[in-house]
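Partial view: only certain chains, each at its native spot in the assembly.
Chain IDs A, B and C follow the sequence of writing; residue 1 opens each chain.
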Amino acid sequence: MTADERLADVGRLRRALVRPELGAVVGAIAVFAFFAAQSEVFRSLGGVANWLDPAATLGIMAVAVALLMIGGEFDLSAGVMTATTGLITVILATRYGLGVWPALLVSLAVALGVGFLNGLVVTRTRLPSFIVTLGTFLMLQGINLGVTKLVTGSVQAGGLRQAAGFESARGVFAGTVEAGGTSFRVAIVWWLAVTALATWVLMRSRAGNWIFAVGGDEQAARAVGVPAARTKIALFMTTAFAAWLVGSIMALRYTSVQANIGIGQEFIYIIAAVIGGCLLTGGYGSAIGASIGAVIFGMADKGIVFLGWDADWFKFFLGAMLLLATLANRLVRRYAEEVRR
Amino acid sequence: MILQTRGIGKTFGSVLALREVSMGVAAGQVTCVLGDNGAGKSTLIKILSGVHGHDSGELLVDGEPVRLTGPRDALDRGIATVHQDLAMIPLMSVWRNFFLGSEPRRSFGRFDVAKARRVAREELRAMGIDVRDVDQPVGTLSGGERQSVAIARAVYFGARVLILDEPTSALGVKQAGVVLRYIARARDRGLGVVFITHNPHHAHPVGDRFLLLNRGTSLGEYGKAEVTREELTALMAGGAELERLAHELGRE
Amino acid sequence: GQSAQSAQQSAQAGVSGTYAVITHGAAGDSFWDVVKNGAEAAGKQYGATVTYQGSGDPAQQSQLIDQAVSQKVDGIVVSMANPDALKEAVGKAVAAKIPVVTINSGADSSKAFGALVHVGQSEEVAGRGAGEQLKAAGVGKLLCVIHEAGNVGLDQRCKGAEQGLGGTVERLQVDVGNLADVTSKVTAKLQSDKSVTGVLTLNPAVAVAARDAVKDAGSAAKLATFDLSGDVVKAIQAGELLFAVDQQQYLQGWLPITFLKLYKDNLNTVGGGLPVNTGPGFVTKENAAQVEKLASAGTR
């Protein structure tokens, strides 16, 4: 870039801070510093491994949801979908004698199918995705409970440990990785991989350009030839894939799945993405930001427990924490840029 | 005729935006669409470029009746458009907007970012727009800069037909001149051009055929030979009237 | 599920009756699901129609009671976690001459509201039992894992445990929708507070997640839970779980339907004004093998 007399020198730092994810990093550092200063266990390697694990599964979902949100849509069915895929896997592997791996494949197919349907209905009917996926959310919730009751007679399906292929599948989805004498869950590796891939897609691929465009202004994007419907359907399928991944991780870790898990999680995914700098109106955000948003949420959520604060007030502290973290993010971004529409 | 309409019409709910309009664009020719505000020019353009489907009449590409399934379809048939309003994604950077929908690719579907930036910067500079930073979001550009990005994009990707809906409206005199030169050059390269403008000084020099619209209907299509310069100017209520206006605008 | 027609026809025919079970536990809750199974099994046995509805929000619960009244059912079974809030609705049912049986909680108000009988005892009693058992196992400081903040039943269980234990009980809020979160939070607590020597969970899935947490934290804390599942029974057999509180809540579904049926056919009443107790029982290593199948089938 050539020097231009119309450009003031504002320094590298300030330029870098404009990026959505770097604002979130500041929030994350603030939250970490707060808890680490007060709790030794929190900053110990064991503590980190502990709070990083739920942050990882949340992060996988948050990244997928962030992509979808950048593309201008929501998926409220993402939370229950983790239960649906887990239930399918467990029920097929235990009651119908399929091995774990084939059961995983079937549940993946179902998840992608539901994602495809979500996308199709949204793009065809032009109903807001909030409503369409709310419908899917409720329906899946009913199916999860109804089918589980029908098949097992109780509200959970278990016994995966005895199914064929369990050990190998568990190694892949729910194993642990040793590092520095502490064992970290393999979910963390999945999470890093998903974040890296999503970042690459967003920043360096054609699809990424399309995602920003359909979320920023769908009609304008369509007018220059972006296949908006295909892009959105693909995004819904990506979210469904992430839900399958998380569902499988959970099913293999706990070997049984309760029919009502995942409910309410969909909003936590959105929250993580928004903390990480995604706009609810679409067209702006980043995958890394969403990942960091998940870490902020995970740290605040667990840090309060580490500090041993009264459980009755837990939600109060959590709310205050999130607000402060987002505010820090915001102030940093404000400082870095004056106006951005 | 590369692109042609026969008695084409479009309705929005109860609004009859366009009725029974026939026109055509031939290779190496510039068709100007003229008309008052709200005459239906942009609506016609949107039908030609696949944004709206038509409700009646026929649309022909290379003499074949077609129904465009969408803008992608039109682009694939070599029709590039600069719309009056559906222009840019404000939150996206200049280079991303420039290549949106036609991203240059390298292996693995990788978006060739370096090339995209270089080309965007060069094409804009050729139009007399020197953007500071192609990473700037389009929403922060000035009105004219934004329009220039859209024009540069359409010219760069234009294959057989170039459709420009009031491309020069927000441009300075210098930049408008560049655009007129672009149009002439495209015409000379054998492209068909559809050009909408309210400025008779812009329309007359480059136009080969003139379609006149009024309140959604066609007042006729004239070849350059069929209509004298004076008639056209009168039809557009142009230059002469402006001269008269000049006196009127002086101090009372 | 039963079709609408059959529900209404049988109500009109009045042969075996229609009974509405309305609790403060939503469908899908592992404890209340067994109650539902019990009530439905009894209904099937007597050829009666049994509908189950539940909501933790007393406003919704009383709306459900109102609905049952306007449908003119032959009997209502209701759990009263918040008797104050249900007073009006239950009163309406009694005024409409619909027999009411209260279950689980609200034993004190049952008679005053005009119910036939109360079946089962409150969560507090069950919690007290659990607390006593844990005390016997040498637990000093107990962690009570609440998976739904503000839920009356869960709060009562913890309160009961506090009374039974006679020691400190610390509460921990977790999100039952996300088991990774449960494991991590229990681990966090055990890592940062080494004085905790016992963990009491109130849901079988949370119990399984907490088991991993005890392992992860390398803690020696004793673990116990409310309610059963196949996994819980296996964990008890493996010695990872001390015991599970079994309130035999199947009976809290089965018995009221039976009583209402008897009252309808024969005007029998049971209990003589005293509550009919159903538990609590404890599933430990000794009797785990026997209940394993039953727990997996959803009747224990």
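Here is the rule we use: a residue touches a chain if its C-beta (ideal position, glycine included) is under 8 Å from a C-beta of that chain, and two chains touch if they have at least 3 such contacts.
It should be emphasised that the depicted structure is a prediction, and the values quoted were computed from it without experimental measurement.
Copy numbers of the protein chains across the entire complex in this file follow the formula A x2, B x2, C x1, with one of each shown.
By our rule, only the chains that are shown with their structure count from here on.
Taken as a contact graph, the chains are arranged in an open line, each linked only to its neighbours along the path. Closest to the middle of the protein, by Cα centroid, lies chain A.
With centres computed as the average of Cα coordinates, no chain lies farther from chain A than B.
Work out the mean CA point of chain B and of chain C, and you get 71 Å between them.
Chain centres here are Cα means. That of chain A falls 43 Å from that of chain B. Taking each chain's centre as the mean of its C-alpha atoms, chain A lies 33 Å from chain C. Touching of two or more other chains is recorded for no residue of chain C.
Annotation for chain B: no residues touch 2 or more other chains. Chain A contributes residues 1, 4, 6-7, 204-210, 212-213, 216-217, 219-227, 283-284, 339-341 to its touches with chain B in the complex. Residues 39, 41-42, 46-47, 50-51, 53-54, 57-58, 79, 145, 149, 152-156, 158-159, 187, 250, 253-256, 258-265, 268, 301-302, 305-308, 311-312, 314-315 of chain A are the ones that touch chain C when the two sit in their complex.
Residues 49, 51, 70-72, 74-76, 81, 83, 86-92, 96, 99-103, 105, 109-111, 113, 130, 132-133, 137, 139-140, 153 of chain B are the ones that touch chain A when the two sit in their complex.
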